[in-house]
Each structure stands twice: as C-alpha cells, then as structure tokens.
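Shown here: the complex without one of its protein chains, the others still in place.
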Amino acid sequence: MTTVAETPTSTSPASGGHRRRSILTDRDKAERRLGIRLVAPAVVIMVAVTVYPIGYSIWLSLQKYNLRFPHDRSYNWFENYGKILSSTRFWQTMGNTFIIVVISVVIELILGMALALFMHRAIFGRNIVRTAILLPYGIITVVSAFAFKFAVTPNIGGFWHVTSPPLSNHTTSLFVIILTEVWKTTPFMSLLLLAGLATVPNDYLEAAKVDGANAWQRLWRVILPNMRAALLVAVLFRTLDAVRIFDTVFIQTRGANNTQTLSQLGYNQLISQLNLGLGSAVSVILFILVIIIAFIFVKGFRTDLGQVRGER
Amino acid sequence: MATIAATGSARRAAGTREIPMDKRKISPLWILGSILIVLYAIIPILWILSLSLKPQSDVTDGAIIPKHFSWVNYSTIFNTGVFVRPLINSIGIAIISTVIAIVLATLAAYAIARLNFPGKKLVLSTALAIAMFPPISIVGPLFNMWRSLGLYDTWPGLIIPYMTFALPMAIWVLSAFFRQIPWELEQAASVDGATPFQAFRKVIVPLAAPGVFTAAILVFFFCWNDFVFSITLTSTNRSRTVPAALNFFTGSSQFSQPTGAIAAAAIVVTVPIVIMVLIFQRRIVAGLTSGAVKG
Partner (left out) sequence: MIAPALAACGQGGSGSVNGVPVINWYIGAQAGGWIEHAISVCNDQNKGKFVIKEQELPSTASDQREQIVRRLAANDSSVDLIGMDVIWTAEFANAGWLYAFPDSAKAKVTDGVLKGPLESASYQGKLYGAPFTSNTQLLWYRKDQVGAPPAGFTWDQMVNQAIAKHEYVQIQGIQTEAITVTFNTLLASAGGTFVNNAGAGENATIGLQQGPTVDALAALKKLASSSAADPSLNTNDEDSSRAAFEKGKSLYEINYPFIYASAASVKGLQAKIGWARYPEVVAGKPSKPPLGGFNIGISSKSKHKDLDVAAATCIVQPNNQIYAAEKGGNPPTLSALYDKIDKKQYPFAQVLRESINDAAPRPVSPAYLDLSLAVQETLVPLKGINPPQTAKTLRDLAKQSLKGEAVL
C-alpha cells in the first residue's frame, strides 16, 4: 500500500519520465504491471470493436458486393471510390455537410460563449440557468428532431404559418436542421467554454480594467486568448460531431430535397440498398475525413490536448 | 476533505469567483437573461408535451396550447405494445452498458491517475480517437459480424458498441476527477491504524464515489440517446430501443402519421432525463467541465 501512496508525487509525466531512466525497481515493475492490467480491458474493448470493423470496412470497400445480388461478388479494388468521387450526389452531400458544420459550429460558438459569460457572471438564477440548459443536452436527439419537425409541419405546427413548408425545400430544410442542432448542442458548448472561462486569471482582467479596457476589449484581448485550449477543444469536438450528424437529418428529411449528409449517404448504401461495397467506401471516406479534420486542428493550433484536462 | 476544500479555494482564488461589489446588485438584465435562457431550453419540450395531450382530432389544428386535453395518446402507447418493450430494452441496455463501462473506466482511470506505466498517453489518445469515430463507419461490418455471430437483434449486440463508445468519455471524466483526489489521505488513514481495506472503504470510496456517479450519469445519457446503432443492428422490438422505435410507430392506417403517439412516447422517455437533470445538475456540470465548475 505504501508503494501506491508514494506515487502521486511522481506520477506526473515530467518526473515519471525522469524516473524511468534510472534503474527500475521491483516496485516500479509491479506498478507498471498493475497499471497495464487495469487499463487493458477498456483498451482492448475499445480497440477491438473499432479497429477490427474499420479494417473489415476497408476490405469490403475494395469489393463489388451487394447483398441483393449475392452471386455478383468480386474485387473491384478502387472502383467504388472512383464512382463515389465522381458522383455529383457525393459532392452535393459533402457540400451539405460542410454547410451544416460551418454554420452550426459558428453559431454555437457565439451563442455558447455568450451563455458561458452569462453563467460565469450571474449570481441570481445561476442554478436555474445551469439546470435549464442541461435539458437540451440530456434530451434524446431523436426527440428534439421530432419536436422541431412537428413545429414546422403544416397543420400540426402552430409556429410556422408560411406558404411553403420549411421542410419542402433545400435551403429552408437545412435551416431547420441547423436550428435543431444549434438548440440541442449550444448548452454543451457553453459548458466547455465555461470551464475555460474559469481558468482565466482574475488578475489579468483586473489589470486590464485598470488600464481602461472596456468589456469588449477585455473579451478579445484577455479572455479569449487565455482560453485557447478550451476553445480548441470545444470547436474540435463540435466540428467532429457535426460532420458525423445523422439523427436529426434522418428524422426530419431522410436526406430529401438534397439535404443528404455523409452519414445519411453511408446509411442509404449500406442498410437500404445493402450495397456493402459502395457503402463501406463511403464509410471509409467519412472516417478519413474525420482524421484529417482532427489532425488539422491539433497540429494547426499546436496545443497539447493533454494540457486541457486535469493535468494542470 | 480538508484538502479538497483547500484545493477548491486555491482554484477559486486563481479563478474568477470574486464578484466585485457593484455586480452584487441583481440587475433586471440578469433576470431577463435567465428567463430567456430557461424559455430557450424548455419551449420545444413544452411543445411536445402539448402535442402529446391533444386528442387525435386536434393534432392538425396547429394550436400551441391544446383546446382539449386527453390522455389517449399515453394509453395508446402503453396498451398497444409498440412502446413498452422498447422502453424496457432502453432501460435494460442502458443500465447494463453503463455498469460495465463504468467498471472498466474506473479501473483504467485509477491507473491513469495514480500509477506510472508506459503507454499512458497512448491510452488517452486512443480514447480520444474513439470518441471522434463516426459510428456509421462501422455499422456495415458490425451488421455482418453480428449476423454471423448470432448477435444481431440482441441486447449484447447493442451493449457492446454502446460500451465501446461510452468508454472514452467515461475515462476522461473519471481521470479528471481522480487526479483531484488527495490520495495521501489513504496513507494517513493507514498510519492512523486502519487496515488497507478499511482505508479503501472509508477514505477512497467516498472520495471517488461522486466522480464515478457523475461519469455513470453521463454514460447513461449517452446510451439512452443512441439512435444509429439501434436502427441498424436491430430489426424487431426484441432489442430495439426507444429512439429507434419512435421511428416505427404505426398510425391508424397504412398512410397515416402517429404524431400524438410519438409525442407521448417522447415525453415518457424525457421524464427520466428531466428528473436526473433537476437532481444532479451540479454533478453533471462538474463532470462536463472536468471539475472546473463545481457550482
């Protein structure tokens, strides 16, 4: 037991690395064994359930394989990718996904920041507000999609008395989808930003006030720069979430009127048409896209994500 | 406990909890802001509630507040078998997935927070990578794999992917909590004469419990919410959960829309969320902000 109790002082990566260069005592070895054994089950499950299927996906994507034509199975190598990348439908889908991602993340960032600032400074009603915003966070996405869908369906919804129902054309459908997404996830964004706000040292703000900076300048020159890591995490997570958007689009339009997104496209090929070859290729493309975005963010901001959480 | 308070107030001093005197007056703007935010959060939910209380004939009248109140939608969904079984599936699968995920994540987070071993960063990065993973990319292979293994349309068939995608968040939240725990207290207890097991039970467990509980709530929300896996890896009410079942509600004819029934079911599955949010708001916020905001 004493072995374990001693470790807090030496667990941080800095000194941990330093210790490793000296001789490993039996205690160290036992600790390492224990550590690995404790994380192993979680890691094994995470890796097995994702790595194997994605590998299988890649293998399937190199084949012409449709479960409805079971005798017509062969390797067509990169033909599936060729068909997808040269199809207008695919690029429209990419465009839709891009529009949804950019617009919703920008709005959520602005609204979320406003909400975070409010929660940070407010005394009255702080608990009420915090409780209230957890409702959109906790509610099932499918339920919120139905709520907004019913609100804009003619005859059912009392909120929209427009001549042309919003879900019947491309632009307004995207608007409804984005509105639903923003409503649901702004609270989560605001909590991530609130966490970042809480780490901005008050002395900096006081100093800025003394220097005569107004609220706006304080926001841009003091608060935001000191929240870089939190901003990065919030935008990264939300962007990746938005790229993978599925539930809302499925419930509200199923991709009709050219509102298909990448996940919806994958679903249609895989599940509706049982076209495992083409559908897997779409899945792999989505997967690669997610990796690229994450890579760009992390490298582009040159911030160690590990610094954001806990390892202060 | 004293150490936690010390850590907390140290954090508070460095942070911005000190509100200057002039802001302590409750200005009407804050009240207005609070009201607007609360309205923002609950209007869509009230709308669904209103729809669920309308009788079939009023569904298409477009009124925001029902002209006639009726429980018929609720009795329909509970009596016609389209909803009860999916509800049971949702509850059972979410609870089992949460329990298993929390157990595994607690072990892993404990190791990450307290022990020194190679590959720690790798584990955290892997968890992060999994959290970014697009679920649709693996539903094809999972469908194929599950149908060969006989896991298609079963509870384990859903529990396994749920666990997998819940683990990253659970590990991150728990390791953040565990890093803040003063583990020296355990040593202090054993110096005071407690056996290792007593030290564990009386000192560690109370310290770790809040974090574990919070992580469990967040994981439960995640499992309760899933839609993608539920509609692709199930095909009957044997294991279909509520979000997917909402999509398959039947209307009064081949061509009609069961709007009222969907609304009633939506309210029923939102009630547990509302209750949990009301009771555990502080914990949830603390979990989502990695302890930076303790309320």
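To keep things simple, chains are lettered A and B as they appear, and every chain counts its residues starting from 1.
Here is the rule we go by: contacts are C-beta pairs under 8 Å (C-beta built on N, C-alpha and C of every residue); 3 or more make two chains touch, one makes a residue touch a chain.
Because the structure is a prediction, the values reported are computed rather than measured.
Participant: Quick one: which of A:Q63, A:T141 or A:Q269 touches the chain that's been left out?
Facilitator: The single option touching the absent chain is A:Q269.
Participant: Can you list, in ascending order, the chain A residues touching the missing chain?
Facilitator: 66-70, 83-84, 87, 89-90, 153-155, 163-165, 167-169, 256-257, 265, 268-269, 271-275, 278, 282
Participant: Counting contacts across the full complex, list the positions on chain B that touch the omitted chain.
Facilitator: Where chain B meets the chain not shown: residues 60, 143, 147, 152, 235-238, 247-258.
Methods note: only the chains that are shown with their structure count from here on.
Participant: Measure off the straight-line distance from the CA centroid of chain A to the CA centroid of chain B, and report it in whole Å.
Facilitator: The separation of the two C-alpha centroids amounts to 16 Å.
Participant: Note which residues of chain B are touching chain A in the complex, please.
Facilitator: 14-16, 18-19, 23-24, 26, 30-31, 33-34, 37-38, 40-42, 44-45, 47-48, 51, 59-64, 104-105, 107-108, 110-121, 123-124, 126-145, 160-161, 163-164, 167-168, 171-172, 175-176, 179-180, 183-184, 186-187, 190, 196, 199, 221, 224-225, 227-228, 231-232, 242-243, 246-247, 259, 262-263, 266, 269-270, 273-274, 276-278, 281-282, 284-285, 288-293, 295
Participant: Touching residues of chain A toward chain B in the complex: what are they?
Facilitator: Interface residues on chain A, with respect to chain B: 1-2, 4-5, 7-8, 10-11, 13, 16, 19-20, 28, 31-36, 38-39, 41-43, 45-47, 49-50, 52-54, 56-57, 60, 115, 118, 120-125, 127-144, 146-148, 150-151, 155-159, 161, 183, 187-188, 191-192, 194-202, 205, 237, 240, 243-244, 246-247, 250-251, 262-263, 266-267, 270-271, 276, 279-280, 283-284, 286-287, 290, 294, 305-306, 309-311.
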